[in-house]
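Take a look at the structure set out below.
Apart from one protein chain that is not included, each protein chain of the complex appears where it belongs.
Per-chain numbering from 1; labels A, B and C assigned in written order.
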Amino acid sequence: MTTSPSVTDAVNRRLRLGMVGGGPGGFIGAVHRMAARLDDHFELVAAALSSDPERSRAAALDLHIAADRAYRSFAEMASAEGARADRIDAVSIVTPNHLHFPVAKAFLEAGIHVICDKPLTTSLDDALALARIARATGLIFGLTHNYTGYPMVRQARQMTEGGELGRKKQALWRTDPAQSGPAGALGDIGTHAYNIVSFVTGLHGEQVAADLSTFVPGRRLDDNVQVLLRLEGGARGMLWASQVAPGNENNLRLRVYGEKAGIEWAQEDPNYLRFTPYGKAPVLISRSGPAATAYAKHATRIPSGHPEGYVEAFAQLYTDLAEQISARLAGRPPAPASLLVPNVEDGVAGVRFISAVLESSRHNSSWVNLPPS
Amino acid sequence: MTTSPSVTDAVNRRLRLGMVGGGPGGFIGAVHRMAARLDDHFELVAAALSSDPERSRAAALDLHIAADRAYRSFAEMASAEGARADRIDAVSIVTPNHLHFPVAKAFLEAGIHVICDKPLTTSLDDALALARIARATGLIFGLTHNYTGYPMVRQARQMTEGGELGRKKQALWRTDPAQSGPAGALGDIGTHAYNIVSFVTGLHGEQVAADLSTFVPGRRLDDNVQVLLRLEGGARGMLWASQVAPGNENNLRLRVYGEKAGIEWAQEDPNYLRFTPYGKAPVLISRSGPAATAYAKHATRIPSGHPEGYVEAFAQLYTDLAEQISARLAGRPPAPASLLVPNVEDGVAGVRFISAVLESSRHNSSWVNLPPS
Amino acid sequence: MTTSPSVTDAVNRRLRLGMVGGGPGGFIGAVHRMAARLDDHFELVAAALSSDPERSRAAALDLHIAADRAYRSFAEMASAEGARADRIDAVSIVTPNHLHFPVAKAFLEAGIHVICDKPLTTSLDDALALARIARATGLIFGLTHNYTGYPMVRQARQMTEGGELGRKKQALWRTDPAQSGPAGALGDIGTHAYNIVSFVTGLHGEQVAADLSTFVPGRRLDDNVQVLLRLEGGARGMLWASQVAPGNENNLRLRVYGEKAGIEWAQEDPNYLRFTPYGKAPVLISRSGPAATAYAKHATRIPSGHPEGYVEAFAQLYTDLAEQISARLAGRPPAPASLLVPNVEDGVAGVRFISAVLESSRHNSSWVNLPPS
Partner (left out) sequence: MTTSPSVTDAVNRRLRLGMVGGGPGGFIGAVHRMAARLDDHFELVAAALSSDPERSRAAALDLHIAADRAYRSFAEMASAEGARADRIDAVSIVTPNHLHFPVAKAFLEAGIHVICDKPLTTSLDDALALARIARATGLIFGLTHNYTGYPMVRQARQMTEGGELGRKKQALWRTDPAQSGPAGALGDIGTHAYNIVSFVTGLHGEQVAADLSTFVPGRRLDDNVQVLLRLEGGARGMLWASQVAPGNENNLRLRVYGEKAGIEWAQEDPNYLRFTPYGKAPVLISRSGPAATAYAKHATRIPSGHPEGYVEAFAQLYTDLAEQISARLAGRPPAPASLLVPNVEDGVAGVRFISAVLESSRHNSSWVNLPPS
């Protein structure tokens, strides 16, 4: 458990957070705000919550934001905040996906750290451009692939890093983005899916072969995604994502098999990791139980046996980003575990993956190369 | 999902919260603070976090509380806050159990609403006295039996209220308070256990027969509790609670069977309720899925398929108490679902249950009557 | 897996089996016949399947039994078989419970080994008398508590014998005998339940306190059983058995906790045993997987990963009794694992348990002593 002193002690205050997007009725903005509040490292002090100027201001006031920081637009906000002495330490971007690029660009150029919802962008060109800008500024850029905040996903990563799986052979994962809205199963979850497998295994994809389908009449975008994956070192992967599978809510499952062991994790039962060393019986590792690793314990708040869930995993990303930002403010190196948060390069890799999957599907499932990130 | 406008809109500000107890290193104080923050209805503005005056002040300053409200003792705090124009709207009491009584008494007498961790008190006399005081003041008194904040426990309650189980026959529940510390399995979890079964079934206990044991050498208090229960209307219950059961973390399970249906819920897999109408196949109801009731939906933040856990359940109690307090401030009736939070009378019933269990065990498991609350 | 040569090789033939009871429409007779056939150690050659003489003969002919061994009554059968040179090696008794005593007595007195369905008898006097007769004859007497034939129940026994649990503290088990018919939840499953806990733990019960109820109007016998148990050495137990719990089919669950480890087994998912050493993560042991013990492997036919069930567990008892009988015929000691089959003394202990539970319930759940068997 995180019993260490607050990561924000270095600056002796909560970090000042701004938000773009996430107005009334939206889901993801509310989640980001809960996540930012949970561990008490951030205070929401500025916002441009809607593309409609008046609704944008009204929504901010409803969230008890001061009138002079309830902005009409992200452009106004980037400009005004960049000029304040008590400017926001970071901005959370929870707009529709196609706005991630211009918003992130504006705040980076205003010298403000960015926390961006996934996917990074809606085109590969934008992704590459944004990565260049981020690199040039040297600012912190966190991408909220929230699955990477789950303690047992981090445990899986740490066990993999530590060689407990041996050479990886297999990675399988699936998910049903029932909630994904109109963006297509791939657009909505493709980066998520690719991110979690590379996060856990540390392997880059080399080639994809994909078969996308659209089952629901009238849908313009795919609602079923099947992907074969060839990873570096000869490992193989398979991904299935569907919006047409009654009986599944979200149901992301990840399995990774290596020469020495296998691991299995299910996002709807996230507090446990099933770990099987070759030739031995499976062990059920719990979040902060006897076999939990440092990464897992770092990402948990309450004792095992009391479940943590989605908001806590999301909050972990905010907490780790708070540590990165605080360390920057204090001129000290950040705690190593805080660096597990996906960054802009991971965002580029996700967009590359989507792009390659679409190309493969257009070419009757031919193998398409993924360039190294 | 809670998509309604903030319950605190009536007063157009966050409610002001104080806290007594919960200093550095404690678990439950940190949980209460997370729970109070999650849904953003409260702001922690005053505290007396430790029985040591200097540590008390220092801990409050660490939490970014203003210096003039970082108190040396709860007595000082009750007195000073009672006199302020911007006094706290409510105090959270997270001290060791034996202090619940004097602290709650002090704040009630200062005219401040109380949110008290369970059990209500450590003696039945104190419990009865506190209930009298609370009644006399007419103030809001919430008791944080956090299991009652889980959406599917509320769903179970609503299905029971709606007659979907028919006449109740059976209630079984168990738990392993591995984390309970030195207070004894009964003292720590007895009120919890009794509370959840009466919360869900709406039935009062009439008689208990109990066999307490102490297995770990040197322990002064029971570490294993077995209770038979006779409930009103002829229903039967059984409770097992143990601190000596390797392989269990918390693992509270609740099963209730009636003439028309049975329900089963496991706190370590809290997002689902198994419901079986007599003569039909079991149905797995999820938190905000197709068969979720209004009570369940009221207590959930994010779509089904993304798990919620302990902190969210705890936060629900705070959110419902915020609604009760806001309604009081605004002179309007509170939303009915907000009244599900256990109150001081439930606290008395819990202390009565503990007292009767101890008496039965001292008399070789004879049946002991539970007076009506 | 049983890859050893057939246990009946010693006599170079299948053992000759007779059956009393189990005529058309009965469930348990058909199960015994499947169990006897599965591992091919027995051949059914004689029967008195019904209390109606003509139906008895006709049913035997339907099972391809020779006309001269299709008997009109068990008395005729015991007498005739006792006089044949090719007499049956053993008789299976699957009559209604109250006939177990006279039938078993008749065959024992005719010098024939007995395989008797549980419970042993319907009165304690009968049970004691039958045990005396069995002892006097020195014949083999197997009692088909079929749960003891499950590989993982035997594994649990072997781990307990081997000290892997340390001193036992807790045993909990439950079951819902939905199929039990008119005999009462206790009469039907009481001996089963008591048998499995003593089989696994090796502990005798010392005292019981019980609360029986009848919920279904018009039922003469209990349909809900709650029992507290004090076992030798200070261990505690709880049993719940119910016929009024919608959502449960059979659902026997057993949990045993000791100083060093805990084990959990569920009869509806019988191929796995959950084992948790104190302070370690739970391990899922499968039937013939890496951590399976010799007892478990002895009782399994096919590789892990392919489920075995009720019939296989039942067949294991027949196979072990075949080994006992073959060894007797061949004048050699039986394989040790074959002696795990419950015997007439276990039957007496079961009847004692029922008797004590009934007495406790009549005396308002007072503790009643169980004399040592």
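A few notes on this one:
Criterion: a contact is a pair of C-beta atoms (placed from the backbone, for glycine too) under 8 Å apart; a residue touches a chain by one contact, two chains touch by 3 or more.
Just so we're clear, the structure is a prediction, and the values are computed from it rather than from any experiment.
When the whole complex is considered, the residue among B:61, B:136, B:291 or B:339 that touches the unshown chain is B:291. Across C:22, C:149, C:237 or C:270, the single residue that touches the chain missing here is C:270. Listed residues A:105, A:204 or A:274: the one in touch with the omitted chain is A:274. Listed by residue number, the positions of subunit B touching the unshown chain are 279-286, 289-291.
Seen from subunit C, the chain kept out of the figure touches residues 3, 5-6, 9, 13-14, 25, 27, 30-31, 33-34, 37-40, 62-64, 176, 178-179, 248-251, 267-271, 286, 289, 301-312. On the side of subunit A, the interface with the absent chain consists of residues 169-170, 172, 174, 209, 211, 213, 215, 224, 226, 228, 230, 234, 236, 238, 240, 242, 244-248, 255, 257-264, 274-279, 282, 364-367, using the contact rule stated above.
Convention: only the chains that are shown with their structure count from here on.
Taking each chain's centre as the mean of its C-alpha atoms, subunit A lies 34 Å from subunit B. Computed from the mean C-alpha positions, the centre of subunit B lies at a distance of 45 Å from the centre of subunit C.
Residue positions 248 of subunit B each touch two or more of the other chains.
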